[in-house]
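Left out: one protein chain. Kept in place: all the others.
After this line comes subunit A, so read on.
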Amino acid sequence: MNPSGSMGVLEQTEEERLSTPNLEPSVYSDNPQERIQARRLRIAARLEARRREALGEYIDGKKESEEDQSKSYKQKEESRLKLSKLLLCGTELVTNIQVAADIREIHRRVEEEEIKRQRIEKLENEVKNSQDKFDEITTKWEEGKQKHIPQDLWEILNTQQLHCAGLIEDKNKLINELQQELKVKDDQYVKDLKKQSDDICLLLERMEEQVKDIMKSFRQELSHIEKAFELERQELLTSNKKKWERALQNHNSKELEYLINRIKKVEDYEKQLNKQRIWDCEEYNMIKIKLEQDVQILEQQLQQMKATYQLNQEKLEYNFQVLKKRDEESTVIKSQQKRKINRLHDVLNNLRSKYAKQVKQFQEENHSLTSEYKRLVLQFKELQRAMRHFAIIDDEKFREIWLMNEEEAKGLIDRAFDVDRIIHIQHLGLPWTAPDFWFLKNVGPISQQQQKTATQIVEEVLKQADEEGLEEGASESSYLDLPKQISAKTTRKILMLLCDESGFLIESKLLSLLLPLEKNECYLLRLDAIFSALGIESEDDLYKLVKFFLEYRAHHLSASQISPWTQANLERSSLMEKSLMSEWDLEQEQEAESLLEGEEESSVGGEQEEEEAPPSPKLIHPNEVLKVLEAFVMGLRKPRNFRAPVRMTKSKRDNSKDSEYWKALATVIPSSTQNLWDALYTALEKYHLVLTQRAKLLTENNSLEQQNSELQLLLQQYLHSKINSELQIPPTHVFRVPTK
C-alpha cells in the first residue's frame, strides 16, 4: 500500500465531500430528517453565495485559508491512516503467534490421528497374529495330551515353551515400542511446553514492543499534527501581521495627506480673514461718518420738539385744571348715583324675594290644583264607573221592576179578562173575544230595535237566497228590514260582485283557510273581511252601500243625470278614471264578456226583477266596482265622523212611550165594559141581598125544625120512663088525652 496513493484518494473523497455537500441529502427523500437537513444546506448555500457576491474580492484570500486548513486536515488524516495501519499490523503480528500455534495444533492433531490409526492397525495385526499363535499353541496342547511317550511330550513341551516365549516376546516388544512412543511423546510434550512458553514469551515481547511502538508512533504523530497546526498558525500569524502592517502603512500615509491638506486650508483661511478685516474697517469708518451726521440732524429736531413740548405742557396744564373741576363734580354725581343704585338694589332685592315667594306660592298652588285636578279626574272616572255601574244596575232594576209591574199588570189584566170573560159568558151569555193589543205581547221595557251588524244582514241575505230556491216569494214577507226598493236578490248579486272583485282586501292567509269551506260560508267570511276593511259596520252602512251601487248604476246609464250627493265623489273618482283610462280599452273588451254574464244573470233573476221598484238595470260592470267602492268609501268617511256622538245619545232610552204603554195597560178594559160591569154589579148586589135574606130564612127554618125534633125526642123520653108507670096518672095519659 503506497501511502501517497491512498492519501490522494482520501483527498479526493474529502474534496468531493466538501464540494458537493448539498447534493447528498435529497429534498425529495423519504426520510424527513434528511429532507430537513437538505433544506438547511440549501439555505446555507444560498446565504453563502450572497455573501460571496457581496464580498467579492475576499474570495481569493478565503481560498488560501481553506488550503491552509486542508493542510492540517491532511496531516491529521495521514496520521490517522498511518496509526490505524500500525495498529492493524501490530495486532496481526501479535495474533500471528496464536494463529501459528493453532495451525501447529491442527497439524499435530492430524498427525496424531494418523499415528493413532496406524497404531490401532498395528495392534489389531498383532492381536490377530498372537491369536493365531495362541490358537496354534492351544491345539498343540491337545496334541500333547495324546502323546504318551515322555520324550515326545518333553519335545512338545519344549516347542510349546518356545512358542510361548515367542509370543511373550512379541508382546513385550510391542509394549516396549509403545513405551518408547510414550517416552517420545513425553519428550515432545516437554518440548511443546517449552515451545509454548517460548511462544508466550514472544507474545509478551511483541505485545510490549507493540505497545512501545504504538506509543512512540502516537507521540510522533501527535507532534507531527501539532507541528502542522503550529506551522499553519504561524503562517496565519505572519500573513495577518503583513496585512496589519500594510493597513497601518496605508493609514499613516493617509494621515499625512490629511495633515498637509489641513495646513493648506489653514493658510487659505488666514488670508481670507485678513482681507475681510480690512474691508470691515473701511465700512466701519463710512458708517461712523454717516451716523454722526444723523446725530446732528436729530439734535436739531430735538430742540424743535422741546419747544413744542413746552407749549403743549402749558395747554395741558390748563386742561388739567378744567378736568379736575369736572372730576370733582362728577364724583359728587357719582356718589349720588351710587346711593340711588343702592336704594334701587334694595328695591330690586325686595321685589325679587317677593317674586320668588309668589312663584313658590303659585307653584304650590299649581301643585295643589293639579293634584286636586288629578284627584277630581280620578273621582270623576270613578264616578263615571260608578255611574256606569249604577246605570247598568238601574237598567237591570228598571227591567226587573218593569217586569214585575208588567207581570202584576198582566196578572191583573188576565184576571180582568177572566172576569170579563166569565161575566160575558156566564152572566151575560154573550160570546167573548179576547182583545188583541200590541202591548200585551210586549215583555220587558220598550226599547228601540237593535241595529243588526252588516254581516248578520249579509248572512241573512245569503240564507235568504238559498231558501229562495225552495220557496219563492217568502223573501218579501221576511225581508221587511230591507228598504223597499232593494230586493234581496239584487243585494245578493251586488254582494257577490263585491266579493269577487275586491278579493285584494282579504288577507291571503284567510283565503287559504277559506278554500275548503262551502260556497256560502266562504262568501260570508270573505264579505266579512271586506266589510271590516271598508269600514262597514252596521246594517245602515250596508244598505247605503247597496243603494249607492244602484244609484251609481243609474248614474252610469245616464251620465248627464248626476245626483247631487254623488257629485263630489264623482269629481274625485273622475281623477281616478283618468288614470284608469289606459285600462279602459282593455276593460271594454272584457265588457263584452261581462255583458253576456249580466244577461245570463238577468235572465235568471228575471222573475224577481219584475217586482222591483227601480227599473231593472244592467248589472254593474265588475271593473267599475272598484270605482264605486272608492266613491262609497269617500262618501262614507264623512258621515262616519259625526256618528260617534249620535251613538252616545242613542244609548239613552226614551221613556216617552212608557206612560203610553202603562196607560194602555191600565185602560185595557174599555169604559163601556166598565159601565156594563157597574150596572151588573148593582144588579148582582141586589140579587145578593135577596139571596142572603133567603138564606137567613132558610137557616131559621132549619133551627126551628131542629127544635121541634128535639122537643119530640124529649117528649118521647118522658113518656117512656118508669116513673110514668109508677105514677098514678101517667103523663102519657095526660098526653094521650090531648093527643086523642
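The working rule: a contact is a pair of C-beta atoms (placed from the backbone, for glycine too) under 8 Å apart; a residue touches a chain by one contact, two chains touch by 3 or more; residues count from 1.
As a convention for this text, contacts and distances are computed from a predicted model.
Trainee: For the complex's missing chain, which UniProt name, "Pyruvate dehydrogenase E1 component subunit alpha", "Dynein regulatory complex subunit 5", "4-hydroxy-3-methoxy-5-polyprenylbenzoate decarboxylase" or "Signal peptidase complex catalytic subunit SEC11"?
Mentor: "Dynein regulatory complex subunit 5"
Trainee: Looking at A:34, A:199 or A:232, which residue reaches the missing chain?
Mentor: Touches the omitted chain: A:34.
Trainee: Can you work out which residue in A:106, A:281 or A:332 touches the chain that's missing from view?
Mentor: A:106
Trainee: Which one, A:96, A:220 or A:350, makes contact with the chain that was left out?
Mentor: A:96
Trainee: Which subunit A residues would touch the chain omitted from the figure, given the whole complex?
Mentor: Contact residues on subunit A toward the absent chain are 1, 5-6, 9, 12-13, 16-17, 20, 24-25, 33-34, 37, 84, 92, 95-96, 99-100, 102-103, 105-106, 109.
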